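Right, I'll just put the structure down here and ask away after.
Only one protein chain is missing; all other protein chains are in place.
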Amino acid sequence: MRHSREHALSEDRSKDPNDQQRGDGLSRRSFLSRGAAAAVTLPSMAAFLEACSKKDTTGGTVGTGPAPTATFSVASPENPVKWPIFDDNKPIASGLTPEQNATLNVYTYVDYFDKGAIKSFEKKYQKYNVKVTLTTFEDTTEAIGKIRTGGVQADIYNPSYDQIGKMVTAKLVQPINHDYIPNIANVWPTYTNPFYDQEWQYTTPYVLYGTGIAWRADLVSEDIAAMSNPYDIFWNAKYEKKMSVLDDYRTCMGMVLLRNNLSVNTYKAEDLDLVHKQLSLLNQTTKPKVNVTDYTDVPTKIVSICQAWAGDAVNMVSYMPQGQSPDVLRYWSPTGNENMTDNDLLVLLKESKAPVMAHLLLNHMLDYEVSIGTFSFTGYQPPQNKITPEELVSSQFIPKNLASAVVLQKDWESGQHLLELPPDVDSQWQAVWQQFKAGA
Amino acid sequence: MTATLQPPAEVAPARTGLPFVRWFKNPWRKPRILEAITWIYLAWSLLPVAIAVLFSFNAGKSRSVWQGFSFRWYWQDPDRSVWHDADLHAALVHTLLLGVLTTIIAVPLGVAFALGLDRWRGRLPQFWNIQMLLSFVVPEIILGVSLYFVASQLPVNTPLQAGTWGQVIGLVTFQMSYPVIIVRARLLTIGKQYEEAATDLGASSIGALRRVLIPMLLPAIFASSVLVFADVIDDFVIVRYLSSGADTESVAVKIYNTARGAPTPALNALASLLLVASFGAIVIGYLGYRFLTRGEGESSLGSFAGQL
Partner (left out) sequence: MSVGSQRSRWIWPGFALPGVLWLAFLFLIPLYVVLCLAFGTLDPIFRSPVPEWNPLQWDTTQVAFVFSHIFGDDGIFGPAIVRTVVFVLLASAGCLLISYPVAYFVCRFGGRRKGLLLALLIAPFWISYMMRMLAWVNLLQTDGWVNKALSAGGIFPVHVSWLDGRPSTVIMGLTYGYVPYMILPLYAGLDRIEPSLIEAARDLGGSRWSTFRQVTLPMSKPAVIAGLLLVTLPMVGDYFTNDLLSGSPSTSMYGNLINNAILVPAQVGQGATFLIIMFIVLLIPMIYYVRATARAEGDTV
């Protein structure tokens, strides 16, 4: 299964009749010409190459690619990955002086980075005259595209962990020098050796998000949490045009998979076909909005039920119109292996012009006070040791009716994670999503 | 001409039927229905914007419940007002910058293009005239996306890379046709005689152009500058596709990005400021146009509007 680099390069491709075969959209010639040969040393990419060289004729029912292959291995709790450090992409040296007059650009979601954290950082390093700007994206696929093409020049990026493999391989990220980041001691110890980046060589944790359903008890008669399959509510025609799902293909399609007790990282064409059918049905019966503004749409009654990240539910409290009580808000998320809990990361981009300062910002974001600011600004919970659920409710940071939105360390450890998908599988996911978004 | 349509006093309307029917059958009645449609349309078209402007002065966070008058969202709020939120005022500055840069490039380019097309004989200029008109009428998304594709295929640090210059180049491409069309129309009304008189008196082509034609074209050049500027600061599609990040987002892009979330009235304030800039440009344009065309007897709002 593991091709060596030499083996991959020594294959005589020119005689291979499949070379011109581009029906599956995978031209190995272009693959090699993109200088990605180094990727072959990675187990996952090697498996991927093997997937390329096999001419799979079974054909998927969805999309144009070949049927997904199960031999692709990605970082997962069962298969933690330690990414390589390349000779031409090493961490910066220790003990460097921060750059003068640097402008750090953080590439992140809209409303996802506390401006208070920026102000305190700029103040802390005032003598270096540092400035921090934010550039925002709607989804990470778009973001990674812009980073690759140079469309956006940023120092720090806010990926989910399913992108790390690609980014390391393409050398879009640079490894971190731990000496600059003593604040790592503040977060759950699991993050100094997470499955997606053993020994945290490239990433620091940002915030956690469970995914569930939020609704208004005054507009929804069912107790969704008590339903035998709470996700069925999204297909209940009674709430036509009264709901929204998250505009993120993995999260939304993951919800459909969870509804059917399937893996949220499925490679199986039949699973994707099922997702496709149920999403089409969703478009026909309840016509949900697809967005990430549920945190304001529920308080303002634009929708009554939504798929929501836990942080959205917490945020809804502050978006309730004046004079209306947040007591009507409810949030449910599954437990154990049926829950989908992930965390976002901060990474340092290779192109950063002020890497020392950028390290300092990564460290700053892990500070307890700063994290509390991040929590109250984004509604998403940083994995700080000092933040415990009991304390959050007792300090009235979160109302009792939304206590279910607090993410516990055991949720993260027992839940399913949205893992990186092999590119061909990912394309098939994207194709299902495209279809859903086209309103078909 | 409207005076001639006034009812002659001696024409008596038919005296049969209900008053309404009588009124309706009167061929010289005032067009009340049309008038009503017009005013309803104007209310429908302008009131929403007026309300949005009004709410930029709201003292509270709501964009639909009035909580008192204040300048909170303009400068009083220390964090989220347009003045204090770096993102918002940067958007305004960037928008105006795009307007100025695009106008500076597109207008001279367009004026020269118009002069060239007007005098250059043969089939080739016809071809380019059609290209120019095509770039005028092509849906912006086609131009915007194709330039976005070009930008994403180019290596880093080329001028068309997404960013301020990419946006300016894209906008110039889309806007250049304005000055061309306006200047050509003006050239047609001026005719050839002035220039010919100048050359007969011994001026060179360039001399005649500089001393006679350009001064006569000034109103058209001026009007097209204003139009390009006002159009660019409202542009959305090209600016969005060619923006490289928060620092190259215009006001329109900011509105698009945040209107779907939970914007504060600061967004209304930002939009209102842009509105002021737009109308400022138009008023200056109108006054300047009137000044430049004084003595020509057609300096009405209508002829300025006709330049559209």
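Order of writing sets the labels: A and B. Residues in every chain begin at 1.
Keep this in mind: a contact is a pair of C-beta atoms (placed from the backbone, for glycine too) under 8 Å apart; a residue touches a chain by one contact, two chains touch by 3 or more.
Note that this is a predicted model, so its numbers are computed, not measured.
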| item | value |
| --- | --- |
| Among the chains presented, those that the missing one touches | A, B |
| Residue among B:Pro31, B:Pro78 or B:Pro215 touching the omitted chain | B:Pro31 |
| Residue, one of A:Lys119, A:Lys301 or A:Lys386, that touches the chain absent here | A:Lys301 |
| Hidden partner chain, residues of subunit B it touches | 1-2, 4-5, 27, 30-31, 34-35, 37-38, 41-42, 44-46, 48-49, 51-52, 55, 63-65, 109-110, 112-113, 115-120, 124-126, 128-135, 137-143, 145-150, 153, 160, 169-170, 172-173, 176, 180-181, 184-185, 188, 199, 204-206, 230, 233-234, 236-237, 251-253, 255-256, 259-260, 263, 267-268, 271, 274-275, 278-279, 282, 300-302, 305-306, 308 |
| Residues belonging to subunit A that touch the chain removed from view | 22-23, 25-28, 30-31, 34, 36, 39, 45, 48, 52, 64, 138-139, 141-142, 144-145, 148, 166, 169-170, 241-242, 244, 283, 287-291, 293, 300-303, 321, 423-424, 426-427, 430, 434-440 |
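Heads up, the rule we're going with is that only the chains that are shown with their structure count from here on.
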| item | value |
| --- | --- |
| Centre-of-Cα separation between subunit B and subunit A, whole angstrom | 41 |
| Sites on subunit B touched by subunit A in the complex | 60, 62, 65, 79, 86-87, 151-153, 155-157, 161-162, 244-247, 257-258, 260-262 |
| For the subunit A and subunit B complex, residues of the former touching the latter | 105, 107, 110-111, 115, 133-136, 145-146, 149-154, 291, 293, 295-296, 319, 321-322 |
